[in-house]
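Just passing along the structure, written as structure tokens.
Omission of a single protein chain aside, the complex is shown with its protein chains in their original locations.
Going in written order, the chains are labelled A, B and C, and every chain counts its residues from 1.
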Amino acid sequence: MKNTATLLITCPDAKGIVAAIANFLHQHNANILHADQHQDAENNLFLMRVEWDLDQFNLDEARFSEHFNQVATQFDMTWQLKFSAQKPRLAIMVSQYDHCLVDLLHRHQAGELACEIPLIISNHRDTEALAAYYGIDFHHIPVTKETKATAEAAQFKLFDEYQVDLIVLARYMQILSADFITRYPQQVINIHHSFLPAFIGAKPYHRAFERGVKLIGATAHYVTEVLDEGPIIEQDIARISHRDQVEDLLQKGRDLERVVLSRAVRWHIDHRILTYANKTVVFD
Amino acid sequence: MKNTATLLITCPDAKGIVAAIANFLHQHNANILHADQHQDAENNLFLMRVEWDLDQFNLDEARFSEHFNQVATQFDMTWQLKFSAQKPRLAIMVSQYDHCLVDLLHRHQAGELACEIPLIISNHRDTEALAAYYGIDFHHIPVTKETKATAEAAQFKLFDEYQVDLIVLARYMQILSADFITRYPQQVINIHHSFLPAFIGAKPYHRAFERGVKLIGATAHYVTEVLDEGPIIEQDIARISHRDQVEDLLQKGRDLERVVLSRAVRWHIDHRILTYANKTVVFD
Amino acid sequence: MKNTATLLITCPDAKGIVAAIANFLHQHNANILHADQHQDAENNLFLMRVEWDLDQFNLDEARFSEHFNQVATQFDMTWQLKFSAQKPRLAIMVSQYDHCLVDLLHRHQAGELACEIPLIISNHRDTEALAAYYGIDFHHIPVTKETKATAEAAQFKLFDEYQVDLIVLARYMQILSADFITRYPQQVINIHHSFLPAFIGAKPYHRAFERGVKLIGATAHYVTEVLDEGPIIEQDIARISHRDQVEDLLQKGRDLERVVLSRAVRWHIDHRILTYANKTVVFD
Partner (left out) sequence: MKNTATLLITCPDAKGIVAAIANFLHQHNANILHADQHQDAENNLFLMRVEWDLDQFNLDEARFSEHFNQVATQFDMTWQLKFSAQKPRLAIMVSQYDHCLVDLLHRHQAGELACEIPLIISNHRDTEALAAYYGIDFHHIPVTKETKATAEAAQFKLFDEYQVDLIVLARYMQILSADFITRYPQQVINIHHSFLPAFIGAKPYHRAFERGVKLIGATAHYVTEVLDEGPIIEQDIARISHRDQVEDLLQKGRDLERVVLSRAVRWHIDHRILTYANKTVVFD
């Protein structure tokens, strides 16, 4: 595993941006490993991801900021710098369906996810033994209409305590408050069990069955104030037929949810996602 | 190509249906080629498709009806009998986008579609030369808000004249009147350029682009009174990314529309589709 | 969960088979839940799967055989009768890669697989803790060239002791002896990490990378004497690009292997598979 830095940039499109960034990195002896860019002509936006080997790079984090600000100011850039050595810390929130949790924990153990997973929060106790098996702290915080505010306060406290960078809703069946969402912008990923924008809201598989669709889907997205309307990170589908009953949809859907959520989480922790205009750019 | 008959049956589920049908066919010396059935437990429905070789079968159409009615009455069946020798006659309606029309005509010529295509109707003249190339009668019937009723009357006259069994809307960009739809129940197949029920109505690719979805779709369905709400026959999707602009969606979508519409048309003319509860059963 | 029986039949094609079977079942008061059949014209073969509710069925296993043999003899049938109440017993064999094992165990716990899993055998100790977590007996049987015969003898003993019906090679990296394969015909399912018949044998992902393919695959098949040449049960693929290194292929491949193997295992334990001419018929 190489020791790398990743720079994510958004700015108005202009001539000379790539040259300016490439020169800056070259001057400081960066060995560029991956560079990917995207122009949105309609919005006149330039978006870039560049990752380089830190081996012979001659700036540390503080000095990078100091030096790079000149380039950034010139092109009116919004930028983030991420180091592969500083692994993002995840909290996973889950209710009773455990298939996404099982999947994330196994992938993490197998080395597929470059993050720490110090914390699992659930409003049920079903996944407690699993958390113990993987050696991860489990906190049971029941939620009712009346206790939601208190419960969320307890969750916020845990996120602070465990220094959480990303919250993954792995089939967590509670709707988050506006306060929760505002606190963690672009930091909460949800898996919705339909092909959004079809079947927003509750019981999408039941509604898919009723409508008689021939494909079902799953969507991973960042959570925003409007339910199931946040920027879509990834989607996938599975074929169904008239032979499939609702339970078959649920089962086939589980396979989708697992794969779609894990891809979205991996891209986030690898710093591959930029968002704008309620959309994502995924630099894969 | 074998000379076959296909029986499509819907009835309340009960014991002994399969035995009754199998016995009836065996008594009359049918050699069953394909039999497929489906039970919908929730609606207590039994649906079946059975196709047999007519070679040594000892009933003609009139006598079949006479003899089979006893079985049908016993189980309260709704049934249709179709003969492979009587090819369905299609009218294709199209506006300016010709990709679905090109595809259907080429498949027909290649022997993929067991039907006649005697008639193409368009509200534009763009596809006239293509119709001529394939030797199919082309009728240009312009439609405006004011002339819609007259235009449809002319269309109905043509359908009668050409003895049309199925009307395929191959990107025909006019909304049919309630009268049209009522006249041809389960006889009009449309291709909608989205993954229904997402993006019902106009400009689905533009709306898909705005929403930032990661997959686009196409849906073939029977036309009913409610726009884009009829029984879905087939759907498929294509992957897109942030690099794809609206024009790319349109282009990738064309490939989907072609394949999805042609599958739906083939299943219809092969008598593989039964509908109930606004859904389809496709016996493939 | 209904209490059902499933009959799998293979015989020379002839008129009247379906009627004979349907009549037999109807006479004994079976409520048919699913019936599916297939004719192979080239080989003049008739294959059928029929499943019925045992609720009011008036024959037990012994008497079924006695009565059904008359029909079976008439049409020269090979048949098997399976009861949903008698769950197949699986042994899973695994080496160090545990992703397929994790997947099968979680699906089993989630109720997706109607079987018992009493036994895990491995030539390594890596999955011992996992087996313990799921409460399944784990046996460590190392294998070297010299000890293979002894190791297999120990395995056979365990299969007997645990009354195993199906052996699943969930990335078990040892080649089975001819003796092993002969003992358990159509009872050993393997997952091969390529799209067979491409890349038979060792290191398929490395060879796929070298060849520069744009898709990788996985194949579940019954094990026969010739390596990777047994009847194929299921296959699937994933798209790759020039950006994917061998490790990416390995990772994407793991997702394929999981899904493909679990489908094959499910179809086997649901008695949906018939084999002939080194192919499978999967009645889904």
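What we mean here is this: contacts are C-beta pairs under 8 Å (C-beta built on N, C-alpha and C of every residue); 3 or more make two chains touch, one makes a residue touch a chain.
Computed from a predicted model, the values in this text were never measured in an experiment.
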Check your understanding: Which residue, B:His106, B:Arg207 or B:His242, contacts the hidden chain when the whole complex is considered?
Key -> B:His106
Exercise for review: Write the list of chain A residues that the hidden chain touches.
Suggested key: 15-16, 18-19, 22-23, 25-26, 29-37, 39
Review point. Can you name the residues of chain B that touch the chain not displayed here?
Key: 98-99, 102, 106, 110, 112, 129, 133, 243, 251, 254-255, 259, 284
Exercise for review: By the contact definition given up top, give the residues of chain C that touch the hidden chain.
Suggested key: 38, 41, 195-199, 211-215, 217, 231-237, 241-243, 245, 277-282
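Just so we're on the same page, only the chains that are shown with their structure count from here on.
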Point to revise | Centroid spacing, where centroids are CA-atom means, of chain A and chain B in whole angstrom | key: 42
Check your understanding: So, what's the distance in Å between the C-alpha centres of chain C and chain A?
Key -> 37
Exercise for review: Would you mind listing the residues of chain A that make contact with two or more other chains?
Suggested key: 243
